[in-house]
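All protein chains of the complex are present and in place, except for one that has been dropped.
Every chain is named by a letter (A and B) in the order it is written, and numbering of its residues begins at 1.
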Amino acid sequence: MNVSHLGQADPLAQRLAVLRGPAPQRSLDARAIAALAANPGCRRRAVLDAVGVDKAAVARRLGRPAPFGQSPFAIARGNIFERRLKENGYAALLEPLRRRLGLPADSDTPLAVPDLLATAGPAVRAERTRQALAEAAADQAGWTLLDHPMLRLEVAGSPAYLEPDAVLVHGGRCTVVEIKSFPILDGSADPAKVGAAARQAAVYVLALQELAAALAGQPVSTSPYATAELPGSPEPGVLLVCPKDFSNRPTSAVVDVRRELATTRRQLAQLTRIDQLLGILPPGTSFDLAPDEAGSPTRPADELAGAVEHLPAAYRPDCLSTCELGFHCRSQARCSDSLDQLGPGVRGELGGLETVTAALAAAEGRPVPGGPGEGAERLAYAAALRAQALGGGVSR
Amino acid sequence: MTADLTPGAAADRAVAAILAAVVAPAPGAPRGVVVDSPPGAGKSTLVVKAARELVAAGEKLMIVAQTNSQVDDLVDRLAAKGPELRIGRLHASDTRPAAEALRHENVTASAKVADLLEQDVVISTAAKWQWVKTEAPWRHAIVDEAYQMRSDALLAVARLFERALFVGDPGQLDPFTVVGTEQWAGLSYDPSGSAVVTLLAHNPEIRPHRLPVSWRLPHSAAGLISDAFYPYTPFRSGTGPGERRLTAARRTDGGAVDAAIDVAAEHGWALLELPARRTVRTDRQAVAAVADTVRRLLERELSAHSELGTTPVSPDRIAVGTAHRDQAAAVRAALVALGVPVDETAGPAVTVDTANRLQGREYDVTVVLHPLSGRADATAFHLETGRLCVLASRHRHACIVVARAGIAEVLADHPSADPVSLGVTVQFPDGWEANHAVLAHLQRHRVALSAS
Partner (left out) sequence: MSLLSTLARLEAVRSGRAEPLATVRHRHLAERPMVLVPLAAAGEAGAPLAVMYGTDRAAPRLDFVPQPLNRAQRFEFLARFAAELLPYLEQFGSEVEQVEASEKDAETGEKTQVFRELCVDAPQLIVPNPGAVRHLALLGRSTRFRRTAEDPDPGQYPAPTQVPLFGRWLTHLTERAQVPGASLLLPMTGLLARHWATGQSHLEDQHLAAQLAWHRRPAPLTGAEAAERAESARDERGQLLHPPAGPATDPAFDELVLAPAIARHDAAQTALATATGGQERAELLLKAATEQLAAALESVLLPTWHDVWQGIDLLRALPPAAHLADRWESDRWSYTGHRDRLAAGEPPQPKQDDAVTAARKLAQREREQTRVEVQEALDDPLAMAEYRLAGEAFSGVVEEVTPDYDTSGRSPKPRPLVTVRTADRPHADAGREVHRVGGPTAQRAVIVAGDLAAGTVTVRVVSGMGRKKEPEPGSLPEPGEAVTFTLFELAPRQSAPLPEPEETPWTHGGPPGGGAASPEEEWE
């Protein structure tokens, strides 16, 4: 796993660099991988993420910037919470850890917190994490906290570097610790947020499984429900640490990520390999924004839009809240009259109909491409019922 | 531990332990006995045995099932296997028990529980039991299909008994509600959750028993169903490879439908695949393919050879399973048009129903319209683990799945991204994962049906 020369020799990396232009590569993080796995059918997103372009900058240049951002208040509070967790030798973090994982209540057994070279480059940090995990796993009796370790995972043929908040090692096994700023209120938390955290943590668990397998020189088990017993293997339960109720005090819950792990593993294996996806791009394609000295992009928006256009998107309305290009893809879906603009549920109801125009034609009993199917018939019947009901005289 | 036992010995050992726990509980033993039963593992037989032994020991007992047809089935079976039992069939005032439940001399039916207090066993649905007010509670209860029972229903009936045997299949469809219940997710007594989950959370000393052998599923199916749907509680088939066979009296007509029937006869599974196309739920071609398959199954006069002997595969030994009611209605209409009997009141008929209603039923051959066939998306409903599990585990001999090509792509593009509630135990594999596993297996027995 010699990461350092990937950049020069690998033809795929070279190709990606050309597509990206001189801009620095955006590395895939666990959140991005989890999001990628949430809409794996989208080739546009898969390629742009693999290339490592700044999708937010692309969206801005295309005229439909992503509305994402984080309030300074939220950032400040998140930082306070995380800092508080680590004060006094991780005292606030250890309290929930102790309770959940059976860490000794007194501090007779010291907690080792090895230096993981936080300021080094990702490849160096990943190598250091690998060493630290191997050492910690070999010490059956000790307790080790890996604070912001760096893990490497191959995603669709290109490397991604992942940085969990913390990993706790004891008894030859490790546990992923995920710190979140949403509260656990009366023992429950927003299921959508916990779900997202679980999917993100599953990516870390997967990376740790591969790392443990690599350390042992063994292949990774492919059964979705197998738990590896190798030294350093991750537990399938991750520790979610959140503020308790309305306070700033930490509390924790164990989240079983076996399902998310199985899903993520299969999903990553299925992600079409990037080199195949790149095959659909005509030669000369580039996503380079060509920024001027002040950093403003000079690449003509039309040209950029053309390059993006070569990559088929799988738009659905929830992209608006998960992908920087959501607004761009929505406007394209609207321009092309696609039913995708109304969401996947609508597609399911209308069978083979592809466009709004075709669906409305079917509703009016006019001929539609592909001939009248049951979908068209039902739609025409629905239209008749609707007209009858509204004929009762609604004022508009 | 039981791997070296024969299936029969392993199952007998499990059943003996359960009966001992129910009929002669050790002092201080928990008040509940829970039995997890994979598809066709002898759950009904166990219920009959437990009822007879309890009555033989001088007890009176009540039995709770979830639907009227389950109650009628159970009454029929209990009355036939236990002629010494006096059985009361308690029913709602606006429903009539089925004829097969009432044909036995030892069965008394009434809408009033007062008429039935003298009976050894009184059987009714959970919904009816909830209304029963009586000062003479039964000491013992058996709760059948307990995983289908909602926690709030158990809350309403638990006052009627002191001890209970809960029997069910954790792999079937979970109970559901149409209103929001998020605020109770993660509570041990979430009223919309399964009764067994609540029971076990509040009575952690109860260790569920497990029936280790499926007598229904053939060897060809047990492995797949166990791996895909019961990864943490595996089971095996009671019969070995080749012990269940299907033969046809009439040769194949050379068409794809007959080819799929032959593949299913040989391997236990067949995937009859139509060309990829996005369709509405009542995809006319897929419905026609299902109906054709049933027609040919009957026309070719199949015989089922098993440890029970050789029997003809008559219409009542065939079922069609769908995800939605309108699909079932469309298949029924198509079968009627082909002259296939579907009305069971008029003689042996093919059963056509949704997964929900096929729970607990058993047939020789099933024809399944794949829940994802022709779909543009895969919703949580279509991915629900229990739905596919029910559809794929109703058969003794063979299961023929009819589907449009392209399901693998739909699955790939619609991973489950379910919300996660803290405190809710992950009990079962992901539906998405299970769908992949089943599909991968079916692909090995694929027969393409070209568009007509």
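Structural remarks
The working rule: a residue touches a chain if its C-beta (ideal position, glycine included) is under 8 Å from a C-beta of that chain, and two chains touch if they have at least 3 such contacts.
Note that the coordinates shown come from a computational prediction; the quantities given were computed from them, not determined experimentally.
In the full complex, the chain left out of view touches A, B.
Screening A:61, A:259 or A:378 for touch with the missing chain picks out A:378.
When the omitted chain is restored, the residue from B:35, B:158 or B:221 that touches it is B:158. Considering A:25, A:181, A:270 or A:286, the position touching the chain not shown turns out to be A:181 (whole complex).
Across the entire complex, the residue among A:83, A:310, A:334 or A:366 in touch with the chain not shown is A:334. Those residues of chain B that touch the chain absent from the view are 31-32, 127, 130-131, 151-152, 154-156, 158-159, 164, 177-181, 183-184, 187-192, 195, 198-199, 201-203, 325-326, 329. Contact between chain A and the unshown chain involves residues 64-65, 67-78, 181-183, 185-187, 243-249, 317-318, 320-321, 327, 331, 334, 341-343, 345-346, 349-350, 356, 359-360, 363, 378-379, 381-386, 388-390, 392, 394-396.
By definition in this document, only the chains that are shown with their structure count from here on.
Rounded to whole angstrom, the centroid-to-centroid distance between chain A and chain B, based on C-alpha atoms, equals 38 Å.
Here chain B touches chain A in the complex through residues 182, 185-186, 231-232, 277-280, 282-284, 374-377, 379, 409, 412-423, 425-426, 429-430, 432-433, 436, going by the rule given at the top. Across the complex, chain A meets chain B through its residues 37-41, 184, 187-189, 191-192, 194-195, 197-199, 224-225, 240, 253, 255-256, 258-259, 262-263, 266-267, 270, 314, 344-345, 347-352, 373-375, 378.
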